[in-house]
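Every protein chain except one is present and positioned as in the full complex.
As written, the chain order gives the labels A, B and C, with residue 1 at the start of each chain.
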Amino acid sequence: MAYTLTTWKEFKNYQNTCYRNYLYASKGLRCMGSTWSVLAPLKGLGEDIHIIGGEPHAASTAGTFPEEAREDISTAEKAGLGFHSCSYLKLFVGEVVRDKIAITDGTIKEGYPKPDLIWTTHLCSQHSKWYQEVSRRLGGIPMYPIDMVGGGNAEKDTKIVNYVSYQIEEGIRWLERVTGREFSDELFIKAARNEIKVLVLWGNICALNRHAPAPLDERRLIALFPPAVVDRTTDQTVRMYETLFEEVKHMVETGQSVVPDQRYRIVYFGIAHAYGHPEMARILRDAGAEIVASVYTFGTCGNFRGFVNGKWSWEPLDPSWVDELDLSTRKKAIIELAKIALGWPTWQGVRSYWALESMARAMITEYKADGLLLAPSRSCETDFRNGYVGIQRIFKGEIPTIEYDSDQVDVRKMDLPGAQRKTELFVHLMEARKRRSA
Amino acid sequence: MNEHEYVSMNEWLDWTRAKAIVAGVDVGAVSSKAVILLDRQLYAFSQVKTRMPKESAFKAINAVLAKTHLKLENIHYIVGTGCGSMQVTFASKRVTEIACGAAGAVHIWGPSVHTVLDAGGQSCKVIHCTEKGRATDFLWNDKCAVGIGRSLETFADLVKKEVTEIGRIALQSDSFPKISDFCVVYTQSEALDLIRSKVPLEQVIAAYHYAMAKRISILVGRSGLKKDFAIIGGVAKNPGIIGWLESHLKVNRLPPKPEWDPLFTTALGAALFADAFYRWQ
Amino acid sequence: MVNRDSDTIIERLRSITKDPYEYGKSLQAKGHLVAGYMCTHVPEEILYAAGIVPVRILSSHVSQAMTRSYMHETYCSFSHDCAYQGLAHHYDFLDLIVASSSCIHMGEAFNVWVRFAGFQGKSFLIPYPHIIETKPAVAFMVESFGEFKQFLEKFLKKSITHDDLEGAIKVYNHTRKLLKRLWEFLRRDHPPITGPEIAAVTLASQVMDKQECNQLLEQLIQRIEAEPCKEPSRVRLMVSGGACDDLRIFDLTEHLDHTVNLIFIDSCTAARYFWFEVPEERDNKLEAIAEGYINRIPCPAKDNVPGTGEKKRFRFIQQFIEEFKPDGVALLYQRFCSPQPMDVVALKPILNKLGIPSIDLELDTTLPVTQFRAQLEALIEIIKNVVP
Partner (left out) sequence: MNKGKILAGLDLGHVNTKVIIIREQEILGYVTVPTGFDVVAAAQTALNNALDNVGISCSELAGIVATGIFRDMIKGPPLNITRTIPEYVADAKGALFLNKNSRTVIDIGGNIQKAVSYDQDGNLLDVIQNDKCADGLGIFYTTMAKAFGVNEQGLSELALKSTKHVSVAIHCAASAESEAIDLMCQGIDIADVADALTRFIVERVAAMCITMPLEPEIVVAGGLAKSKALIKYFPVLLKQDVSVLNLPEYLGAIGAVMSYDGGK
């Protein structure tokens, strides 16, 4: 019998509250940017910081308002953005152009709330250009992009760690200048520890899916990670993920799952979409095929061992390690933050095919996968397209592998007919393999 | 005269009395058009449907010559235009479809025209122009928006209907599934797949036109729509595309003039250029 | 056209762009080590100092699909074509392949070489900042270049000295000066050489041994200075955009119905390649190289000034517009390129303000001649206020 999570509501509310605060706050600072940025530095500016993050906002808006999303994207294209640019970006800019904003609680606010500053990252070729465009359209919002380099072993490469730390340090001085506020190391360090803790906790929660049956499926994982993406720096988020961790551990001990009937275990590479599409979801569900591990839901805001002497490991980090971390000074906190952010799996694959390959291999073995599902996103050139075709070449011979075109939010670019055909085929190949090995 | 060829002339005019006999020949991706003016008055025009630019340029001009008993040497000046203009070997000059489209549209609809959508078989261009018919700016479709006009014919074949027919059918349903409007390949593929979900044919046709119109509307929006708005080229004759395009843009085009088939606008523009060049000589 | 003294040199350089493989092999025959490099962020000076001749990997404009089973459909044709060079084994003779992290698409092309074309053992990827306008970036580049230097020293089992670097920097700066002088001829009203010719020369310089290149460039400049000038330039056309090694496009601009002069190309296969110099007096040579590369016209993928989000490239473009006085601009970029269109959308309003009309040309492996011709001629007609 399917297990029902008790933590649901609080997770949904947390996300809604964050967005509502950004929309309606009468005082405080509105900060915009990729939530793939380290967020704690913003919190050093005070307790009245309201964050809106590009990717999660675009994703959740598309989920809540499919028709609006379609309109946002075509508005952005009418406004001159590239037909092949990131569709998160286009949805986001589309809202700016239409001067309105739609959020997950189902409300649409006319009049786009201008941010006071943009604090973001640069990794793919248009990551920070996204906010350059927003800044330009909103009349020149001050912005600070941090180059995250990416590529394989980044968090263990002192050269890269120093580079990113140095940028964060400079960034903090910039934050003080542009806001005229004094930066509180105390608040910053507290937020930094929370941020790291949440990322580590999420890694642990995901890792529990190595058990059979896997306690969580991709759909739940996608629904449960937004708080960590939207704002992971608060005490509340830490509490929420600790509770969730306990609950999922309990599920494992009692052999329960949100989807008990699991005949096939799937490893998934791609941006969350499979469950956004009932067609594909149904095909997999009917076959008892579940996505039990996904580099996107695991690795976008979760940390793991990463490379241990040249081989990737999805072993989670011990949460208590975070409590013992020495974050006594700003410098120390910055370095630990830089390391944790650089360690995100979703970044390791960028520009380093070997990391992506090693990650896939480790996930397939550690999660005892029956199949590998690759869904490169037509308009995301980072992890979610980069290398997937090569990955298919490499794994096709070893394990049932299919690859179909998808898109994070732009339904026009998805291959629904093809994706359905290929998903049916995928199930067939996994069955055939089981029969052969039997 | 077969379905692939269409000629018409103004019996009231006599070319032997004309001071300036000029022609414009527009060689497009699916058909070629020729227009003959006598002292800037429309005398004759023809359309020849063929995908072979070389022959079609000749076929188009020969059609009008035959009808009017003119000889090529009687024509004082010929301007070639359209994607196949290089193949109008008998023309004395070439002018682009952009300049000709603008000039022709303003001649037909008057100085209020400021945006001209040229939706042809192969490409879509949005042209901005002055009241004098001078192009000031244009936007050419991106590579992924190519072939919308042609695709309508392929689609008509697939659903076993006439291309003239599906345009009307497209306006008969107002609720239908939305399919990809990114490119003709995606749209066609998703339209075919609607069969699987047993969507009635008229809805599939509506969905297809709705999507193609959406794609064109993005191009128009991208270039900035300044009124008045005129549509020329083959697609201008497809009520399905036009209907949905107007509802996407929330702007109505200037209605076609009874005496002018929008298909000949660019050829007319070329003829107007021919007339001007002849007089400047 | 009368045959000019300079034609022979230009033809020689053109021929090198037509068959860079043969040229590369001829270098080896002369006993040089030859390294291929992708994108223009590779500090060639370091390779040159090590006695290795860097030759840029360019595309061959062969319409093929095989690369689509190695990298994604929607990567630009330049990256696909460069990947194809590896898979087709055109460059098996190379002693080394080097890239420095630039855009995702070219990164993937490099991955294909390393992973599927047999270059695993003889490749190096230089970590390179993606936002170059910062103090931290300099420090990072110095470290990163240092590691590259060490790699080369291990690879060659010899050390690269301060003097080696100094020499290489001088050679490369000289090339840059000469190329700059060539392009500046086009600021004149009666240029003695055409844009497409210089485009070919500039492209050749990217695959050549710079010392040989410098000799040819010097001779070329001498000769054209002696030559009678061409007829006054009519419509002045500037090209701005991404990698374009398809010289046919530039040649096309000179074969339109209207006389047009291509007077500047801002792209990584033209101006962005050489429009900077490495400070020579600086004692720490790696730092000098880093600073030089930071002062380049940035690639759109790396162009974001922290604090303001300004695009530094636009400053250069506006400078070029002032100096070269174009009447119109052709925005030329690869289909599927993501950073370029993000610049185009912000650049168009600037051009509009300056009253300079522009067109977009989307690049693919193949060249739609009649369409590009129509678009270019329409642009000229607009500039010339053509109306019946």
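Going forward, contacts are C-beta pairs under 8 Å (C-beta built on N, C-alpha and C of every residue); 3 or more make two chains touch, one makes a residue touch a chain.
Owing to the predicted nature of the structure, the values given are computational and were not obtained by experimental measurement.
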{"item": "Left-out chain, listing which of the shown chains it touches", "value": "A, B, C"}
{"item": "Sole contact to the chain not displayed, among B:R40, B:K54, B:K67 or B:R279", "value": "B:K54"}
{"item": "From C:A226, C:L354 or C:V369, residue that would touch the chain that is not displayed", "value": "C:V369"}
{"item": "Positions on subunit C contacted by the hidden chain, ascending", "value": "62-69, 73, 364-366, 368-371"}
{"item": "Hidden partner chain, residues of subunit A it touches", "value": "389, 392-393, 396-397, 403-405, 415, 418, 421-422, 424-425, 428-429, 432, 435-436"}
{"item": "Residue numbers in subunit B that touch the chain omitted from display", "value": "27, 29, 50-54, 83-87, 122-123, 143-144, 146-147, 150-151, 154, 157-160, 183-186, 188-189, 192, 195-196, 198, 201, 204"}
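Rule of thumb we're sticking to: only the chains that are shown with their structure count from here on.
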{"item": "Contact graph of the chains (line, ring, star, complete, other)", "value": "complete"}
{"item": "Most contacted chain pair (by C-beta pair count)", "value": "A-C"}
{"item": "Distance from the mean Cα position of subunit C to that of subunit B, given in whole angstrom", "value": "40"}
{"item": "Computed distance of Cα centres, subunit C from subunit A, in Å", "value": "36"}
{"item": "Rounded Å distance, subunit A centre to subunit B centre (Cα mean)", "value": "48"}
{"item": "Per-residue overlap in subunit A, given as positions that touch at least 2 other chains", "value": "79-80, 83-84"}
{"item": "Numbers and ranges of subunit C residues touching at least 2 other chains", "value": "335"}
{"item": "Sites on subunit C touched by subunit A in the complex", "value": "68-75, 101, 103-105, 107-108, 111-112, 114-116, 125, 127, 129-131, 134-137, 139-140, 143-144, 147, 300-301, 303-304, 306-309, 311, 335-346, 348"}
{"item": "Subunit B residues within the subunit A interface of the complex", "value": "142, 144-145, 178, 180-182, 186, 189-190, 192-193, 196, 214, 217-218, 221-222"}
{"item": "Subunit C-facing residues of subunit A, complex", "value": "79-86, 118, 122-126, 128-133, 135-136, 140-147, 149, 151, 157, 159-160, 162-163, 166-167, 170-171, 174, 178, 350-351, 353, 376, 378, 381-382, 385-390, 393, 405"}
